[in-house]
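Of the protein chains in this complex, all but one are displayed in their positions.
Moving on, here comes chain A:
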Amino acid sequence: MAAESQARRENVIIYADPDRCMGCHSCEIACAVSHAEGHDLFSAVAARLPLQPRNHVVSVDGVTMPLQCRQCEDAPCTAVCPTGACRQTDGMVEIIGQHCIGCKLCAMVCPFGVITVKAEVAADGTALTNHGIAKKCDLCTDWRAETGAEETACVQSCPTKAIQLVDLDEYRKALREARARELVEATRHIRL
């Protein structure tokens, strides 16, 4: 029953409120460190790990907000992946690292530019592989399982609470109520 009701819902997304975002990049740091396999910030920096955030703070026309994978329901990345590494799974779009060959097709078709295929280990240039695989927001699935955190690292890190994990049903409900409130106000004194 639970699985069935989950299946009818849209994928969860990370919502960013541009009115609250201060452009501090804390979410990027938190994202990178939450994918650093047990390192904390200091030990990751001290060891000079080439970590990459999976979110990207973007500033345009005076508005700043983080962008990350929108967990599309009809995702172009899943359509073009030649190995099936990129696919829809329980409530999100997943990339299975072992299956990814780093071909970058997903990065090219992503409309939001939020998939990277850079290596996080230093390649010596002579090895058979550069260890580059596609990376994007995974809603901190592994990190949340390890740490027991309910929210993603970026949500936790945001000092102004500009980022939230959003259930689309709740989001729509909030929108409907807001518009309804406006309509009620606007039409209160009108008799047709």
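Remarks
Note that a contact is a pair of C-beta atoms (placed from the backbone, for glycine too) under 8 Å apart; a residue touches a chain by one contact, two chains touch by 3 or more; residues count from 1.
Definition applied: contacts and distances are computed from a predicted model.
For the chain that is left out, the UniProt protein name among "Carbon monoxide dehydrogenase", "Citryl-CoA lyase", "Alkaline phosphatase" or "NADH-quinone oxidoreductase subunit D" is "Carbon monoxide dehydrogenase".
Only one residue in the set A:I13, A:V33 or A:M65 touches the chain that does not appear here, and it is A:V33. Contact with the undisplayed chain is limited, among A:V45, A:L67, A:V80 or A:L165, to A:V45.
As for the chain not pictured, it touches chain A at residues 24-26, 28-30, 32-33, 41-53, 118, 156-157, 159.
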